[in-house]
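Excluded from the complex is one protein chain; the other protein chains are retained at their positions.
Every chain is named by a letter (A and B) in the order it is written, and numbering of its residues begins at 1.
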Amino acid sequence: MDLQGFGAQLAAGTWVTVQLAIVSMACAVILGLLGASAKAAGPAPLRALGTLYTGTVRGLPELLVILLVYFGAANAINAVASTLGYTEYIALSPFMAGVIALAFNYGAYMTEVFRGALATIPAGHREAGQALGMGRARIFRRIVLPQVWRVALPASGNIFLSLIKDTALVSVIGLEDLMRETSVAVGYSKEPFTFYVAAAFIYLGLTALTTLAIHGLERRTTHGMRTLSG
Amino acid sequence: MIRSMLALLLGSLIAVPVFAQDTLRIATEGAYPPFNFIDASGEVKGFDVDIAEALCAEMGADCELVTQSWDGIIPGLIAGRYDAIIASMSITPERQEAVSFSEPYYSNKLQFIAPNASDFGPGDASEAVIGAQRATIAAQWLQDNVPEADIRVYDTQENAYLDLESGRLDAVLADVYVSYEWLESDEGAAYEFKGDPVYDDDKIAIAVRKGDEALAERFSEAIEAIRADGTYQAINAEYFPFDIY
Partner (left out) sequence: MNWQVMIESLPALAEGALLTLELVAVSGVFGLMLAVPMAMARVSPRGWVKALPMAHIYFFRGTPLLVQIYLVYYGSGQFEAIRSSFLWPYLSEAYWCAIIAFTLNTSAYTAEILRGALQAVPRGEVEAAEAVGMTPALIWRRIRLPRAFRIALPAYSNEVILMLKGSALASTITLMDLTGVARTIIARTYTPMELFLAAGLLYVLLTFLILGGFRLLEKRLNRHLQPR
């Protein structure tokens, strides 16, 4: 495949895509833990907010959420900042807008995953912790969380794979990720097929590597567990 | 693992927001050759970029150039993501409601282009498939003047040319200078202007936020200054063999 000297740019774009995916996923995990805790144990208004969040976000197109965050979030942030007495403009880079939009979107999916995982932990485990005199935070960190990770891992892995693919949408708001660099190359070479196929295979490589990594993690976290297959 | 992810996360939160200082942040699109485009080394180049640099030098300002997709370029300015737009933007009544403009730094016309072999003329527009870039005066002109045509709007001008080449479009309506550059290129050799310009009072200027008229005034003065000292003409000559002011 002749990339006509655009190889380095595609590589740079790929690196941006990888960074965007990892940072967004980390934020989505945090948002998911918060959302799941709110839905499982929070006061009623917080629970309702959680339901509204997961209910609407999962019905909105990712592209729309990205556009909404990019155009709208900066205004909202500046409004909040100015009420706090901060007068300088705070600009939102396409990267940050992408992280916020993807995290907001996928945080809803992660909330549902963690909620399901939290429900699988027997009440007896917490009670055992209490009997040992552990505090709530300690029980969460030492008993609940390690088990939640394990239960949530397969579903989270699938969600991360979708997130990697959805990073391509951030190119629409001008982030110079793999997709946008590919479009720039197409504009030059007038060979859309060649370059979009190249991009497709790079994305395929990213998702294949991620799948391998998830399997490796799954094997490690289930180490010492009894499974049906022995 | 988790700790390093958190570090990466916090790092990005702190490092990425850009706070406005004495530097001027200027947005351009980067997909509108020869006025602004990204070359193979990833740098933004073009007439707009050269003019922006000349103006900044004239004003003694520190400028930072950012690229921004076209249909988000005005919302981005309003949101405060940058201070000015130098991206071949035409002055229109609708835009004047949203932003303020400097004095024009070049003027433009709209003209149809179609394959050499085609007998398309501006009069046939209402029965043709015509492409234009989303959120441009060309797209707006089509919607206002030939609403019965099959109008296709593209995210970038380059995508509209790609579709003229593939034969999906009968014609493209665009700025003459942009078309001129493309018609001069290898791909554009099989295409030509059709008929007279349909619109010839298109003034291109620098957009700033409402309330930033002082900045617009500084740009206007700088435009006059680079016209007077010949910097403008030198840049003009690099791109076009005729005066576009």
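Rule of thumb we're sticking to: contacts are C-beta pairs under 8 Å (C-beta built on N, C-alpha and C of every residue); 3 or more make two chains touch, one makes a residue touch a chain.
For clarity, every value in this text was computed on a predicted model and none was experimentally measured.
Enquirer: Which listed residue (A:100, A:117, A:139 or A:169) would be found touching the missing chain in the intact complex?
Expert: A:169
Enquirer: Among B:44, B:135, B:225 or B:244, which one is in touch with the chain left out?
Expert: Touches the omitted chain: B:135.
Enquirer: Among B:103, B:163, B:192 or B:217, which one is in touch with the chain left out?
Expert: Counting the whole complex, the residue in contact with the absent chain is B:163.
Enquirer: With respect to the chain omitted from the figure, which of A:11, A:48 or A:64 is a touching residue?
Expert: The single option touching the absent chain is A:64.
Enquirer: Given the full complex, what residues of subunit B touch the hidden partner chain?
Expert: Residues of subunit B in contact with the hidden chain: 71-72, 74-75, 78, 94-95, 97-98, 131, 134-135, 139-140, 152-155, 159, 162-163, 165-168.
Enquirer: In the complete complex, the non-displayed chain touches which residues of subunit A?
Expert: 56, 58-65, 67-68, 71-72, 75, 165-169, 171-172, 179, 182-183, 186, 190-194, 196-197, 199-200, 203-204, 207-208
Following the convention adopted for this analysis, only the chains that are shown with their structure count from here on.
Enquirer: With centres defined as the mean C-alpha position, give me the subunit A-subunit B separation in Å.
Expert: 34
Enquirer: Name, in rising order, each residue of subunit B that touches subunit A in their complex.
Expert: That would be residues 5-6, 8-9, 12, 16-20, 25, 30-31, 37-38, 40, 42, 67-69, 72, 75-76, 78-82, 155-156, 158, 162, 165, 187 of subunit B.
Enquirer: In the complex, go through subunit A and note every residue touching subunit B.
Expert: Those in contact with subunit B are residues 4-6, 9, 12, 19, 22-23, 26-27, 67, 70-71, 74-75, 78, 88-93, 95-96, 99, 172-174, 176, 183-184, 186-188, 190, 192.
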